[in-house]
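The structure under discussion appears below in the form of structure tokens.
Only one protein chain is missing from this complex, and each of the others stays in its spot.
Chain nomenclature is as follows: A and B, assigned in order of appearance, with residue numbering initiated at 1 for each chain independently.
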Amino acid sequence: MSFLLRRLGFYLLAFWASITLNFLLPRLMPGDPVTRMLSRSQQRLEPQQVEALRTLMGVDGGPIIPEYFAYLGRILTGDFGMSISRFPTPVSEVIASQLPWTLLLGLTSLIIAVILGNLLGILAAWRRGGFLDSIAPPLLVFIGSFPYFWLAMGALYIFGINMGVAPMRHAFSVGLVPGFNLVFILDVAAHLILPALTIVLVSLGGWMLGMRNTMIATNSEDYILMAEAKGLRPHRIMLNYAARNAMLPSVTSMGMSIGFIVGGALLTEVVFAYPGVGYQLLGAVQGLDYPLMQGMFLTITAAVLIANFLVDLVYVRLDPRVRKG
Amino acid sequence: MSVPVLEVQELTVEYVSDERAVRGADRVSFTIHAGEIFGLAGESGCGKSTIANSIMRLLKDPARITHGKILFDGKDVLGMDEAELRAWRWNNVAMVFQSAMNSLNPVTRIGEQFVDVIRTHRGGTRATAMQRAEELLKMVRIDPARLRAYPHQLSGGQRQRIVIAMACALNPRLLILDEPTTALDVVVQQEILEQIRDLQNELGFAILFITHDMSLMLELSNRIGIMYGGRIVELAPSRILHHDSRHPYTQALLGAFPPLHGPKVKLTGLAEGVKFTNVQDLEDHGDGHWVAPTDQPVLSQGEAL
Partner (left out) sequence: MSQNAIDPQTLMAEEPLDESTVNRARVSATRLLRTLLRNGKAMAGLSIILVFIILALLAPLLFPGDPARITSAGASTPSLQHLLGTTTKGQDVLGLTLWGARSSLFVGFAAGIFSTVVGVLVGLSGAYFGRGLDEVLSLVTNVFLLVPGLPLLVILAAFMPPGLGTVIVVLVITGWAGSARVMRSQAMSIRGKDYVAAALVSGERPLRIMIREILPNMASVVMTTLLGCIIGSIGAQAGLEFLGLGDVNTISWGTNLFWATSDGSLMLGQWWIFVPSGLAIALVAFALALCNYAVDEITNPRLRRPKHATKSTAATTVARKEEK
């Protein structure tokens, strides 16, 4: 339990740091960000927007400490301010409408990549020097060297434009009414294929290599030797003894890579115009919608922290040495 | 004489790498009879663990057995295929590794680790296997409730007993103990040795006992083999070895453990830079005493201080 509590405390600290960063960033920039923004955007902003912006940027004068606590209070109640590009929609609403799609894409890709990658890694380590062990790793590393979004572009081009087999944009076909019916679900699934495939392909190499190397290290442990001496069947040793132990470092690093996968997912969304947070982020950047950008940053960070905590829960379940006796 | 439980003939194990091959064990031969305790002693790196692991064919690349025979109850172990070997292991020969903590699966309960080996070889239900596990724990005087524990929750001594109990699970004819007490403190060592003796009396298995601790070896074994550089340099019943060792290396080894009683003498050991290269085959000195001939001088007793 103390393990989990410590992790929770750590996540809260990280979240607090992100909030503080959000608060400080506009105030740390040289010059008056609002004016800079106005001149850059060439967009005529209404007085309320400018006012909201000033409050957000904290350039309406006034002492910093009380402002900070006011900001903290607002964030914790879910008030991220108003979006500039979609004035006067609150940022929280804008994000809430896109978050589900990103979660769908991210979780699907993550689960597939993790399961497939780890399985391949286990098999590769089990038969050293075999096909999986020698060909797959360099191949997957090569594929993983491509930037996520470039592979997305490639996939889009090959499967979407050239071969025309998969939907190319958006989460579901235009004109279809969202609802929990089979037609809609299948349509959504079809639109998921290309983006998810891209993310899986790029991250597969990492999972596989990681699991493989961990398995190789585990395979030299004494309890594996003892399991062999006991005359147990090979696949039992591979699964119950080796993989079961190798999973632990695997799970640990899964937590860390969630943050990274999120980045890749965001970029992939941009390419496929998948209406998730990532795609929105592009629009926010181009529209210099600072409140929206900040809100997204916090939301994404929170999601990553929650995911990490969930991973920790899984880890505690898997490793009896961490549970307090 | 009945067929010996284990017969090792001219066993040679080489570690093969790109540049060269190193002999971990070099034409090693010895025999273990039913119910006998045979000790293999020597310094670190002399090859005793290599021999132990090769009997069950547990050595991994780059080790390979390049010469010799291993006969168990007359059966050729080196000729067995994978399936035969798996069925043969633990049923006939079981091994207790040096560090019990490391030989137990850290994420599985103790009970499970008994159940899987019992069910693999004997079949049956989980319940019957658990029952057998409880019996085994009682034999080594550990509370059967410990079956639900994880390895890290037990003390060193408890773990060692459990590993020994696990080794006895299928009533093997031979138990290989590879430095079973090295990682434990002296008091626990005694208890474990007692335990092993009791079990042996009850179940009647033979033991291949590996250690570098000579005093332990002399206390426990019926016969002892002394290894050096992959070869056996002396082989004798323990009493004869204790009082009438003939090879200088054996004497040096024995001399390294000063007696607690008697006059104070200087420790005898090998002279500076003495190495035994090209150890010749053992010669029979009668009464089951075999010594490798050597031109190194027989060491004299140390002078009294």
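The rule is simple: contacts are C-beta pairs under 8 Å (C-beta built on N, C-alpha and C of every residue); 3 or more make two chains touch, one makes a residue touch a chain.
Keep in mind it's a predicted model, so treat the numbers as computed, not measured.
From the set A:F3, A:Y68 or A:W150, the residue in touch with the chain omitted from the display is A:W150, counting the whole complex. Only one of B:K69, B:H212, B:H242 or B:H285 touches the chain withheld from this view, namely B:K69. Contact with the chain not shown here comes from a single listed residue; of A:T198, A:N219 or A:N240, that residue is A:N219. Contact with the chain not shown here comes from a single listed residue; of A:I64, A:V183, A:V285 or A:L313, that residue is A:V285. The chain not shown here is touched by just one of A:S2, A:T77 or A:N162, and that residue is A:N162. Residues of chain B in touch with the missing chain: 9, 53-54, 57-61, 63-69, 78-79, 82, 85. Contact residues of chain A toward the unshown chain are 10-11, 13-14, 17-18, 22, 25-26, 29-30, 33, 125-130, 133-134, 138, 141-142, 144-150, 153-154, 156-157, 161-162, 202-203, 205-207, 209-210, 213-214, 216-217, 219-220, 224, 228, 234, 237-238, 242, 249-250, 252-253, 256-260, 262-264, 266-267, 270-271, 281-282, 285-286, 288, 290, 293-294, 296-297, 300-301, 304-305, 308.
Everything below uses one rule, namely that only the chains that are shown with their structure count from here on.
The centroid of the Cα atoms in chain A and the matching centroid in chain B are 54 Å apart. For chain A in complex with chain B, the touching residues are 221-223, 225-233, 236, 240-241, 244-245, 248, 318-321, 325.
Within the complex formed with chain A, the chain B residues making contact are 56, 58, 85-91, 94-95, 97, 99, 102-108, 116-117, 120-121, 150, 152-153, 166.
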